[in-house]
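What you see is the complex with one protein chain gone and the rest in place.
On to chain A.
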Amino acid sequence: MPLNIAVLVKASLDPNMLRSKASREVDVDNTPLAISEYDKNAVEAAIQLRDKHGGKVVVVSALTWGPLAKRSREIEQVVREALAMGADEAHVIVDEALIPGDPGATAAALASLLQKLGGFDLYLTGEAAMDMMSSQVGARVAAILGIPFISYARELEYADGVVKVKRDLEDRLETVEAATPAVVSVTGEINKPRIPTLIQIRRAFRKPVKKYSLADIGAELPGKPSLEELRVVAVQRKNIIIEGESLEEIAEKLIDALIKEGVIKA
């Protein structure tokens, strides 16, 4: 039996490319979006399962950061990365009402889209998105769809309608089984996401990316909290690069500096 897998992917603000204003507010409009780190692991896991069992990998995503006009094209680039890795098609929701994102609204929209797209055997996503790190969307989608949810998977196997997962908890690893359809969230340890080749990237442009508004998918959103402030944490470091004629001299200068700072004792 072929295995149809939906992967929930977030176009996250990229924490490594953070832009901020003089007021220390995060400059959301000018911080680029990127595919969320652990969602890449979910895409990789999905591709591996499809290659073993047949079926297809469908990527779904919802735009949660504005401005909408500019981001509408950017989210397309983000899901194309998953397509370049090997996913078969992508479906994205672009609607002003989802911006800025909230796990409740995003999950409601994604669940509606998934229902519209028809049944999948397995739904995969990352344990948390790298921007807001809420760890909620997978659980919420499973709850809305009324199917099992298994979180924090660091190993995942599928056979005959059953997923077997090793869950990574604070104090233990738990092996659990559930009948599909089920939603599984994966950790960064589950695999090493492949890096697409240039040819794969080019080929990804021929794969379909469909866009929807909330009206298109008939989604009803729960009340949304308001994001009142997003401020960069001030990092005040001395940023002194120690230079010298030789490594010996640099080592001595470093040791002297650390003694002066009182963090090592001569």
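Points to keep in mind about this one:
We adopt the following convention: a contact is a pair of C-beta atoms (placed from the backbone, for glycine too) under 8 Å apart; a residue touches a chain by one contact, two chains touch by 3 or more; residues count from 1.
Following the convention adopted for this analysis, contacts and distances are computed from a predicted model.
Name of the non-displayed chain as stated in its UniProt record, restricted to "4Fe-4S dicluster domain-containing protein", "Electron transfer flavoprotein subunit alpha/FixB family protein", "Acetolactate synthase small subunit" or "CRISPR-associated exonuclease Cas4": "Electron transfer flavoprotein subunit alpha/FixB family protein". The chain not shown here is touched by just one of A:L18, A:L68 or A:L117, and that residue is A:L18.
Check A:L63, A:A142 or A:A219 against the missing chain and you find that the one touching it is A:A142. The chain omitted from view is touched by exactly one of A:I150, A:V186 or A:L214, namely A:I150. Mapped onto chain A, the footprint of the missing chain covers residues 13, 15-16, 18, 26, 102-104, 107, 130-136, 138-144, 148-152, 164, 169-178, 187-189, 192, 222-233, 235, 237-242, 247-248, 250-252, 254-255, 257-259, 261-266.
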